[in-house]
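Notes for the one structure printed next.
Omission of a single protein chain aside, the complex is shown with its protein chains in their original locations.
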Amino acid sequence: MTTPTTTIEQLASREYKEGFYTDVEMETVPKGLNEDIIRLISAKKKEPDWLLEWRLKAYRHWLTMEEPRWWPNLTIGPIDYQDIIYYAAPKPRKALGSLDELDPEVRRTFEKLGISLEEQKRLAGVAVDAVFDSVSVATTFKEELARHGIIFCAFSEAVRDHPDLVRKYLGSVVPYNDNFFAALNSAVFSDGSFCYIPKGVRCPMELSTYFRINARETGQFERTLIICEEDAYVSYLEGCTAPMRDEHQLHAAVVELIAVGRNSHIKYSTVQNWYPGDKEGRGGIYNFVTKRGVCRGEGSKISWTQVETGSAITWKYPSVILQGDNSVGEFYSVALTKNRQQADTGTKMIHLGRNTRSTIVSKGISAGQGQNTYRGLVKIMKGAANSRNYSQCDSLLIGNRCGAHTFPYIEVRNSTSQVEHEASTSRIGEDQIFYCKQRGLSTEDAVNLIVNGFCKQVFLNLPMEFAVEAQKLLGVSLEGSVG
Amino acid sequence: MLKIINLHARVEDKEILRGLDLEIRAGEVHAIMGPNGSGKSTLAGVLAGKPLYEVTQGEVLYNGKNLLEMDPEERAREGIFLAFQYPVEIPGVSNTYFLRAALNAIRKARGEEELDPVAFLQLVRSKMRILHMDEELLKRPVNEGFSGGEKKRNEIFQMAVLEPMLCILDETDSGLDIDALRTVADGVNALRSPERGFLVITHYQRLLNYIVPDFVHILYDGRIVKSGGKELALELEEKGYGWIEREARQTVGASAAGA
Partner (left out) sequence: MTTVQTASDKRFYVEQFERLERELAGSDPAAVRHLRLAAIARFDQIGFPTSRNEDWRFTSVADLLKVPFHPAPRLEDSAVNEEDLEPFSFGEAIRLVFVNGRLIGRLSRISPLGPGVVPGGLADALVREPELLTDSLGRVADFKDQTFTALNSAFFRDGAVLVIPDGVAVEQPIHLLHVALGGATPWVSYPHNLIVLGRGSRVSVIESWVGLPLQAGQEPTFTAAVTEVLLAAESVLDHVRVQRENRQAFHFSNLAASLGTSARFTTHLVSLGGGWVRNESRVRFGGQNAEATVNGLYFGSGTQHVDNHTVIDHALPHCASHELYKGILDDRARGVFNGKIFVRQDAQKTDAKQTNQTLLLSDDAVINTKPQLEIFADDVKCTHGATVGNLNEDTLFYLRSRGLDVTEARALLTYAFANDIINRIAIEPVRQRLEALLLSRSGPLQEAQP
């Protein structure tokens, strides 16, 4: 009889179901990165001069920067930035105006991924912006949202139709020179989503973007900008997948959230399922993302929820700058690493305003030879009187070849604030497995059950549909043959 | 239904069961009593397939099949239920979710259709009434933060929902006050039927006032040393375990003398 531990370890492998490739006619720019490429991307998108200048400024700054010194527990092969295609888009039949002009293959790709681009087929209540390699190919429910004064469109469209808003907020939270990958993104970003929720509007449906990397040798560099005015609310979701390939592909996105007004509220959820690479660590996405939000308004709130199951390497720290008095920041995260996946993720909560509050709940699951790191910063500045932070970081280890690392940084500069941090490490107990088996469950189901229980606090913060999706994703991620 | 022949089992290097024989037929309630360390919980664990225990000799037949070859979940799906002495906590997993997953796994194995959430909730509600359970308990994570009594009641509640054929109660009465004990016993009695067998393991006679057994066996030093009707439990209560120990020593002494 195999011991539960070995059985659990065997469970930590499965087929990546989203790993197919779609053969569509593509339009790409030549490999490599230089000012001409940036001009070419900008010209393709018919951008105004100010944006091209901004890109070039970012590029010139990027040239002066060094690749980050990786944390010692991350092992990353060299990245050749001249060996990447920075723009790839399905060839439009005519101008991309309506869904009928979309390549049917692209549409079928999204349908295969469970994302229907036809409004009548979608569950009411979720609007989708679909991004295929470098461009947004469709956005649903635009008209209905427009009736509420909500702008939800592709980033390039926003540049064209709402240049003042874009110009005002682009780079206002993550400046072009913020870090190596943010600078790279600022130089070459191709598309992404743009949301604007006007004063007093509670967005009547979930807004979502589905990111698909399809083309070979490309990188995806999207940019998302969400602006929420006074008393407005939006819940935004993103999902991502990519084909299985032996080479690593780079994904370096930037997301900026601005809770501008009083009591504005942005909820941002991610289910990240980029191709994780194979068992030996061949291939998979390098997911190097800069996500940051600022709570400017009094009583405003930004909440990040993420379920990270994919990517060969994940390196992201969705953060909140709590500027407005009484503002609230939240971070809920589940990160699963198996085989040779590495995740280094966490958050930064910067308390500037008075009575600001932040909550961090991080659940890391390591299986196989996976390495899972929580790295977070809680900084309470002198002016942030009466502020509070509560952090909880739990790790679950499955097997004896993986690792769990917890690096919380806490800095407090005033005496009226309170910070509390707790961390624990556990494994799936053999007594728990036996109890479940005595009630008729298989080892596999027992493991899934326990893992889902471990993550519950985070799942509760996902919109219903995504919660189910995330739960399934964890389930299939750990699925495999039971010995 | 269950036939145990010359069962020997050990934990690590320590032999605990040393030649145990027992037969339970459908419809019967058997009580096993014995002092601490006599092997009561080991017997329950071996029957449920707990990996900690190693069977070194003997066999166990369940409806004619070799029970010892089956995985714990196979045994559960074949209708064996163990009410744990120390029920395990599973953080974050609600009682309802857990129980539905278990019930559907068992139904699937029997070739029955899985229950949808609505039908399941109806079933659960009807069972809850029997055990005077608060519906709030269903939403809470499995056994987490439950009091001792709540945990035991939850075990019997699970038993009522899963409707097993052979119910093994491992010291279900320990740590219960008299009211809780009565509730638990009511739950068990409601399940008594001609096709179901019970193995009630207990240290005290108290429980057997409420769950009246057909047979009482006394386990001592890994063997059944005395069997009888329900009056045996009363006798034991009166004379204490010292009596059994003395008798057992005499038997050993006598056989040594005879040798």
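Order as written gives the chain letters A and B; numbering starts at 1 within each chain.
One rule holds in what follows: a residue touches a chain if its C-beta (ideal position, glycine included) is under 8 Å from a C-beta of that chain, and two chains touch if they have at least 3 such contacts.
What you see is a predicted model; the values in this text were computed from it and never measured.
Touched by the hidden chain within the whole complex are the displayed chains A.
Of A:156, A:395, A:438 or A:461, it is A:395 that touches the chain left out of the display.
Taking the complete complex into account, A:407 is the one of A:81, A:233 or A:407 that touches the chain left out.
With the whole complex as reference, residues 5, 73, 382, 395, 397-427 of subunit A touch the missing chain.
Quick note on the criterion: only the chains that are shown with their structure count from here on.
Inter-chain spacing, taken between the CA centroids of subunit A and subunit B, is 49 Å. By the touch rule above, subunit A contacts subunit B in their complex via residues 1, 3-4, 429-432, 434-443, 445, 449-450, 452-457. By the touch rule above, subunit B contacts subunit A in their complex via residues 48-51, 71-73, 75-77, 81-82, 84, 87-93, 97-99, 101-103, 105-106, 109, 141, 158, 162.
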